[in-house]
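One structure coming up, written as C-alpha cells, with questions to follow.
Note that one protein chain is taken out, while the other chains of the complex remain in position.
Letters A, B, C and D name the chains as they come in the text, with residue numbers starting at 1 for each one.
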Amino acid sequence: MDKKVVSGYLKNITAIMVVYAIVFYLIQIKVINNYYNGILILAGIYIIVAASLNLATGYLGQLALGHAGFMAIGAYTAALFAIAVDLPKYVELVAGLILGGLMAGIFGLIIGIPALRLRGDYLGIVTLGFGEIIRIALLNLPFTGGAAGLKGIPRYVNFTEIYFLVVVVIAFLFAFIRSRHGRAILSIKEDEIAAESVGIPTTFYKVYGFVVSAFIAGVGGGALGFYQRILDPKKFNFMFSVEFFIIVVLGGMGSITGTIIAALALAFINEFLYSIDELRLVFYALTLIILMIFKPDGLLGRKEFSLIKLLNRFSKKTKIENAD
Amino acid sequence: MAQFIQQVINGLNVGSIYALIALGYTMVYGIVKLINFAHGDILMIGAYFGFFALATFNVPFGLALVVSMILCALVGMTIDRLAYKPLRNAPRISALITALGMSMLLQNLFRLLFGAQPRRMPAVIALKRIEIAPGIAISNLAIITILLSVGLMLLLEFIVKKTKTGKAMRAVSEDKSAAKLMGVNVDKTISITFAIGSALGAVGGLLYAINYYQVEPYMGMMPGLKAFVAAVLGGIGVIPGAMLGGFVIGLIETLTKGYVSTTWADAFVFGILIIVLIFKPAGILGKNTREKV
Amino acid sequence: AGNDAEPTTPDATETETETEASGEAVRLGLLAPTSGALAPYGQAVKNSVELAIQEINAAGGVNGADVELFFYDNEGDSTKTVNLFNKLVDVDKIDALIGPVISTTTLAVAPIANELGIPMISPTATNKDVTPGLDYVFRACYIDPYQGSVVAKFAMENLEAKTAAVFTNVGSDYSDGLAKAFTETFEAGGGTITDAEGYTDADNDFSAILTKVKANAPDVIFVPDYFNMVGVVASQVRELGIESVLLGGDGWDGIQNDFAAEVEGYFFANHYSTTDPDPIVQDFIASYEAQFGETPNALGALAYDATNVMLAAIIAAGSTDAEAVLVALKATDMPAVCGYITFDENGDPIKDISIITVKDGKLELEAKVSGN
Amino acid sequence: MLKVENLNVYYGAIHALKGLSFEVNKGEIVTLIGANGAGKTTTLHTVSGLLKPTEGSISLMDKTITGVEAHKILGMGMAQVPEGRRVFAKMTVQENLEMGAFLRTDKAEIEESYENIYRKFPRLKERRKQLAGTMSGGEQQMLAMGRALMSKPDILLMDEPSMGLAPILVKEIFDTIVEVNKQGVTVLLVEQNAHMALSIADRAYVLETGKIVLEGNAKELLDHEDVKKAYLG
Partner (left out) sequence: MSLLKTEHIGMTFGGLKAVSDFSIEIKENELVGLIGPNGAGKTTIFNMLTGVYAPTEGKVLLGETVVNGKKPYQIVNLGLGRTFQNIRLFKGLTVLDNIKIAFHKDMSYTTLSAVFRGKKFWKEEKEIEIKARELLGLFNMEADAGALSSNLPYGKQRKLEICRALATNPKLLLLDEPAAGMNPQETKELMETIAFIREKFKVSILLIEHDMSLVMGICERIVVIDYGRMIAAGTPAEIKSNEKVIGAYLGQ
C-alpha cells in the first residue's frame, strides 16, 4: 500500500465521520426533526437496495425487476428472527441483517442459476415473476402475519445504524467492483462472448453478482423492518421494485455515487411534491419522463462523484484566493 | 367432468382478453424493442373512451369500439412522438423507465380528470348464456371476445408477414439505419406500430371493461402485467405466441383457482412461466436464435 | 448541508377557512389514500372530514379558534404513512389525527402516535389489534370479528341458513378478519361452510370459483369485501345463475350506485342507513350531496363522525392539551351519524349495527342489532 | 450528378469532416481512399442522410439534398452498400432482397432483378431461405451488395464492398462494379483495397483526417509517390 492510498483512505474516513457528526448534531438539536430523520433513514434503505440493484443491472447488465422480492425475504427473515430471539440489540440487529441477507442470497441463487441463462428482457420477466411469487407467498404463509402484516418487530434502526450500514455497503460495493471480480462482472455486461473468450467464467460471475446483489437487497429489507416495526406484504409489489429501478437508471447505471444522489434526490423531491397534493404523482411521472429524455444516461452516467476530488479542487482554489 | 369443461371455457374467456392485450404488447415489443409498460394504461384509456361513447353519448357498441380504437391509436402515436421518439438512440432501459413514467402519468391523469371512483360500464351486449350441454354454458360475450381476439390475431399476423408495412416494421425492428437506406420511413413505421398496438389495446380495454363491468384509472395495471407475461410466455415478438400465451395463462389461472388454490393462482402462473422459460428460453413459440460469432 | 430553514408549511390544507379566527388554530391531521387502488375510499373520507371541519368553522370554530386541516395522501402504504405522520407532527404540528383509513397503515402509525401522545381516531380501521393497549388510539367503526359474527347470526336466525360459502380477499386483512369471524360463528351455530375461497385484489374473474360453488349450492355466500369487488362477484353470481344469497359487511356500502340490480335482495352489515330518518343522518347526507354531488357512503359517514367526536372532545377539554383531550375522548357520549357513540376501554365504539338489504335498487334497513 | 461542398460533420466534440468538397459526375466511378478513421464512412453516411452536417451542402442531380431524410434519398436514386454489411439478420436472404426493392412497384421487373442478382451470386440463390444473420461474413457482403442493387439506383455508394471477401470474389465484386457502371449506374466507392479501387475508377480523392488532401485521375494516382507509400504498401 503506498502513501497515496493510505491518505485516500484517511480522507474518506474523515469525510464520512465529519458528515455523520454534523447530521447527528443536527438531529440532536432538532434542526433535523423526526420527519426529516425518517426521510433520511428511508433514503438510506433506498440507497442500499438501489445500489445492490445497480450491481445486478448497471454492472452485470441484467434486467432485474424483482428486487422487492429479495428485500421482502430479507425483511421477514430478519424480523422473524428478532421476534423469536432475545439478545442484546446490536447482536440481534447484525445477526438479523446477515440472516436476512443470507436468506435472500439463497433465493437469489435458486432463481439465479436457471434464470441467468436467459437474456435481457426474459430475465426481467422471470425476476418480476419471482418477486410476485414471494409477495403472494407472504400473504398466504402461516407465519408471516398475512395481509394484516407482521407486527411487533423491534425498532433497531435509527439514523446512526442506517448511516453506517450504508457506508459499509457502499464501501463493499466500491471495493468489490474495483477488483478482478468486479472487472469480470463488468466484462459480462459489455460482451459475454468476448468475456468468455478471455477466460472469464461468465456463468459463475453472473450468478455470483446476482447473489451478492440479492444478499444486499435482503439486508436492506431487514433494515426496513427494523425501522418500520411492521411489515406489510402488499408493500413488496412490482411497483416497489420499479422504484429502485428508477433510482438506478436516474443516477446512472454503473455509478454508485449516482445511485446515492438519485436516492436522496428522489426522496426529497417526493416529499416536496406533497405540497401540490393532487398533482403530485402526475408531476412525479412527468419529472421522470423529462429527466429521461434529457438525461437518458442518468445524472452521472457511469462516472463517479468524488468528494475528495471536489474538496481538492476547492482547497486549491481557496489557497490561490488566500495567496492574494 | 362438466365442471371441468366449464372451467376450461371460463379459462378461454379470460385468456382471450389477455391475448388481445398481449397482441399489442408483443407487436410494439417486436418492432420497437420496448417493453411498453404504458400499454396496460392504453387499455384503460380505451375503456374510458368506450365508456363515454356508450354511457354518455349512447352510441351503438360497434361505433363505440371503432371510436375508441381510433382515439387510442392517436393517443398511442402521440405518446410515442413525445416520450419515446427522443429516446430512440438512448439505452433501452431509459426508454423502459420512460414507459413506466408514462404509465404512472396516464393513471394519475385519468384519476384527476375522472375521479378515482369506478364507473359502471353499461351492459351494451344483452348477456345471454348459451347452454351447450347440461351444466356447461358459455356467454355470448365470451364468444365475441374469443372470436374477436383470434380474428385480430390473424389480421395482425397478415399485416406483419404479408404487407409492405409489415415488412418495413420488421426491417425497422432489426436495424433502423439500414431500413432507412432501403427507403423505409422509420418514424412513420413506428407510429403505425404504436397506432395498431394501441388500437388493439382499446379493443382489449373495452371488452375487459364490459366483461368486468367497470372502468377505473388503475384498471390497466394487472391485466397489463398478465398480458405482458402472456406475451413473454408465448415468445415475445411472435404474434401467434401472444395469443397462445394469453390462452395458456387464462387456462392456468382458472384451473388453478378451480382445482388447486385460489390464493396461489398468480404464483402458479408466474411459476409456470419461469419453468417454461427455463426449458424454452425464448418462450413457447419463440426461436432461440443464437448470435453468430 | 444545514437544514435549519423550516420549509414553508406546504399548502396542503384543503380547508376553505375564511378569515383567521382569534385564537390559536386547532390543527387536525388527516391521512388517507387518495391515489392508487384505494383512492375511492380515501376520497370519501377526505370529503367528509373537510365537510365536518367546514361546518364547525362556520359555526364559530372550536374554543374560539378555527380548525385547520393538514391532509396527505398516504397511498395506503405503511412506510409512507409513518413518514407523513412524522411530517404532520413535526412540520405541521398537529394536535390530533383523523385516520389512517385502512388497518395496515393504522397499525403502523398507532404505536407512534401513542408514544408521542397524539390523540387519534381512525374512522375505518377495523382490525381488532389497532386499539388494544394504546391509550391515545380510538376508532369510529366496529371491529371485524364483531361484524363478521353479527352477519353470521343474522344468516342463521333471520335467513335460516344451514350452509354457507365464504369468499376472502386474502390481500385484505379486513376481508380476512370478517371471514374468520363469520366462519367461527356460523360453524359454532351448527352451520356448514361448503367452500372457503380466497382471491386477491388483482382478480376479477370469479367464474372458476363460482363454478365450484354453484355445484355445492350453499344457502348463503359471505363476501366481505369492498363494493367494487363485490359488484363484480355479484354480477358473475347472477350470470352463472347461482341462487344463493350474498351477504357482506360494511365494505358493501356504495354498491347500490352501480350494482343495485345485481345485489337486489342481498344483505350486508352497515354502520348507517341512508334511509334512516334521524335528522343527524339526513342533514349529513344533504350537506354532503350539496357539496360533492353524490351520496356519502359509510366510510364517509364514519369519517364525519370521527372528526366530530375528536372536535367535541377538544371542545370539552377546553384546549388542545393532549391529556385533557384524551380524558374527554374517553368520556365521549354523543349521537352521531352511525349511531349513538361511546367508547369501551380499548377505544372501540359501542354502537348499533344495521343490517341493510337492497330492495328495488335502494338500501333499506332490514334489522338493527344492538352493540355488544 | 453528386456534388458535395464544404461539408463539416461532428460527432459530439469530434470534428470528423472538415470542409470536405468533391463531386461525382454522371457515369463515373469515383473512389474515396484514406486510412482508418479518415472519415470515409462518415462522408457516405452524411451524403445518404443518415448523419446531418453542421455546415455544407450536398446536391444530387442539381437538387439540394442537405438535411433531407435518409429514407427519401433512396427514392431520389441513391443507394448504399453500408459498411459492415448491415443485412437484416432475422430475415431470409430472399426477404433481404425484397427489402432492397421496397420502394419499387414494377412487379415484373423486380422478378427480373432477382434473377440478375442470383445469377451474379449463385451462393445467394442456394441460400435464399437461410436467415441472413447466420450467413458467413462474405456471404453477407454479397447479400448487401445485391440488396442495394435491387433498388435500381442511379448512383450507388459502396463502403468497402470487398472487405472479408475471398480473392476470387474480390475480383468478381470489382467486375460487378464495372458492369453495373457500364449499365449506367454512377458509383462512389470507398475502399481499403486501394490498388483495385484505383484501377477500376475514373477519378479518386484521397482523404486524410476529414480533409481531401489529393485528387485526380485514378490511374495517375496509382503512380503517385505519396499514395503508393501510404496506401498501396
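As a working rule, a contact is a pair of C-beta atoms (placed from the backbone, for glycine too) under 8 Å apart; a residue touches a chain by one contact, two chains touch by 3 or more.
Quantities reported herein were computed from a predicted structural model and do not represent experimental measurements.
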{"item": "In the full complex, displayed partners of the excluded chain", "value": "A, B, D"}
{"item": "Full-complex contact with the absent chain, from D:165, D:189 or D:218", "value": "D:165"}
{"item": "Of A:11, A:117, A:151 or A:302, the residue in touch with the unshown chain", "value": "A:302"}
{"item": "Residue of A:26, A:39, A:200 or A:231 touching the missing chain in the full complex", "value": "A:200"}
{"item": "Hidden partner interface residues of chain D, rising order", "value": "33, 35-37, 84, 123, 130, 134-139, 141-142, 160, 163-172, 192-195, 229-233"}
{"item": "Positions on chain B where the hidden chain makes contact", "value": "293"}
{"item": "Positions on chain A where the hidden chain makes contact", "value": "1, 172, 175-176, 179-184, 186-187, 189-191, 193-203, 302"}
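Definition applied: only the chains that are shown with their structure count from here on.
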{"item": "Interface with more contacting C-beta pairs, comparing A-B to B-C", "value": "A-B"}
{"item": "Chain centre separation (chain A, chain B; CA means) in Å", "value": "33"}
{"item": "Between chain B and chain C, centroid-to-centroid distance (C-alpha), Å", "value": "36"}
{"item": "Inter-centroid spacing, chain D versus chain A (mean Cα positions, whole Å)", "value": "50"}
{"item": "Of all residues in chain D, the ones touching two or more other chains", "value": "none"}
{"item": "Touching two or more other chains - residue numbers and ranges from chain C", "value": "34-35, 170, 198, 200"}
{"item": "Listing of all chain pairs that touch each other, if any do", "value": "A-B, A-C, B-C, B-D"}
{"item": "Chain C - residues contacting chain B, complex", "value": "34-37, 39-40, 42-43, 170, 197-200, 202-205, 207-209, 211-212, 215, 228, 231-232, 235, 239-241, 257-259"}
{"item": "Residues on chain D engaged by chain B in the complex (per definition of touch)", "value": "48-50, 69-72, 74-75, 79-80, 82, 86-91, 95, 98-100, 102-103, 131, 133-134, 147-148, 151"}
{"item": "Of chain B, residues touching chain A in the complex", "value": "29, 35, 83, 86-87, 90-91, 93-98, 100-105, 107-109, 112, 225, 228-229, 232, 236, 263-264, 266-267, 270-271, 273-274, 277-278, 281-283, 291, 293"}
